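Below you'll find the structure, written out as structure tokens, and then a few comments.
A protein chain is absent from this complex, but the other protein chains hold their places.
A and B label the chains in the order they appear, each numbered from 1.
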Amino acid sequence: MKDLLQVKDLNVGFLVGKREVQVLRNVSFSIGEGEILGVIGETGCGKSVTGSAVLRLLPENALVKGEILYKGKEILYMEEENYRELRGKEISAIPQSPGTSLNPMMKVGNQVAECITGKEIRKRESVRTAVNDIFRRLQLPGKDRCYGNYPWELSGGMCQRVLIGMGMITHARLLIVDEPTKAIDWALRKEVADILLRLKQEMGCAMMMITHDIGVASYVADRVAVMYCGEIVEVGKTEDILHHPIHPYTRGLIRAMPANGFEVMEGFMPSFSDLPEGCNFCTRCRYRDTVCSRPQEMEEADAGHWVRCRRWGEIIKSREEQLCS
Amino acid sequence: MRQIRNFFNMLNRKNVILILGILITGCMLLIVIFAPHLEMYDPTKMSLEDKFIPPCREHWFGTDHMGRDILSRVIEGSRVSLTTAVAVVLVSAALGTGIGLVSGFFGGFMDMILMRLVDVLLAFPTIVFALAISTLLGTGQGNLIIAICCVQWVRYARIARGEAILLKNAEYIEAAKAIGCSNLQLLAKYFFPNVISKILIMVSLDIGSIILYCASLSFLGLGAQPPSPDWGVMISDGKNYMQYAPWMTLFPGLAIAVSALGFNMMGDGIRDLLDPRMREAVQSE
């Protein structure tokens, strides 16, 4: 599979007063054409910052180092004007919280239409049909009726679909989807997930899906990256990560799921300003050892399954022993 | 302690208006406190041979038609004018907040009656209404304070009631009810602290205009009575001699303008400081 997006050693820090607080450390991943990468992690682990970095929407006090390649072309340091061409047409975003991301005083159809008209001036009618076409594809109810609705007339799930429509109307090749299921009802979660899947199948667009919802990630994503304290700790095929996790943090996360008996992980996520030495997870880890106080590198434990833990070999061994006994 | 430190941190951020406002009001305060030591002459002592002396080395601000030193009178007048204004604001804010909170908290019939009363009071121009009450009560410092308070409390009541109604639906108020807080506790520990910052902002913004109200009513002869040196009274005295002794009105007028400006600037600054969005922006950096 050809890589559409490559992120190499991305480091992001924020200037707080005169001090720099490092939020992302050596984040590297790639997304292939038509592939969905799920980025999972807890609140404040840096997953949204990663998304903003790709979209170049970080606030001004951010210090960015590293490389982001889109179709092999460097985009992180490219001229703002050239990047603006790319953003929207090639790379697009679906923001979180449908409640606040839509303008309440504007018809939803016009809000979606604005995404095209801003770029190329087309005839009104053709824009309208394009929007209605998108709405139909997203299965928004009522034949062409949603166009004239205001956001508050629609339910949360419908607003979420309108937002998805805004992201895909320009036929972008890469979508950054931020928490698609956060503010909506449990029963609608699957509906939204199905729409994302269909988008991928019909239009072949790749996605970076940022979420804390492991269920959605497992349903939609082809590959999953797990983030903890600004680092990717494990990345690989969805099946591998969620069913055969290696990194102690991922294992803890999976065990904490209600269906697995909500086992509690020891300790809390440290804040970015006081991370432990070496492995960020070492203070909470059951497998900690002396090697854990040194910086950890990503190592390939299995084909395409990378782990940021030096003790992955022993962990696999103990897992197999557990299975045998 | 932390709040005080935060406060000073925020001051560092070039909040020029606030600093200027604090400086001016601080000077005013010092003048009020040390008035007797600053006066070079007795502010009420008349001497007819010294009347209408224009500003000179002995009398910096000149003298008035009775030969009294205007600088001393302006300094002494600060005690009368400023204390009146502060008293008015404090009394009306306390009254208005109390009434507004209770009205918004309990709602119902009493709320309706009170708010219609507020509407009626707000429909009149403040100064006209205060004038009417003050004529009814008679002249004098105390009556002046009562008159302006009668008009002024409604502004605070409005704000406090609005806030109380908003708060009533907050989740933590429901939580407080669930853990067994009585109505009195709710009002004292939950509603009052959450409303007080809004009220404080209004108070600091209002003092400026109250100084002007007091001065205008005194000017019309409804406040402090002639021998006592109120700024409004002084302007009123001076207006007859405007043509050949303009300093008689100029200096008390300037005093009113500067103090109103100082309080307004401080109020603006405090508002910017306490505005939650502004404060978060400062703290998150």
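The working rule: contacts are C-beta pairs under 8 Å (C-beta built on N, C-alpha and C of every residue); 3 or more make two chains touch, one makes a residue touch a chain.
In this text, contacts and distances are computed from a predicted model.
This figure omits one chain of the complex; the name its UniProt record holds, of "NADH-quinone oxidoreductase subunit A", "F0F1 ATP synthase subunit A", "Carboxypeptidase regulatory-like domain-containing protein" or "Peptide/nickel transport system ATP-binding protein", is "Peptide/nickel transport system ATP-binding protein". Across the entire complex, the residue among A:162, A:214 or A:246 in touch with the chain not shown is A:214. Residue in contact with the omitted chain (choice from A:25, A:173 or A:189): A:189.
Considering the complete assembly, chain B touches the hidden chain via residues 170-172, 174-182, 185, 189-190, 193-194. Against the chain not shown here, chain A presents residues 42-43, 156, 185-191, 193, 212, 214-219, 242, 252-253, 256-259, 261-265, 268.
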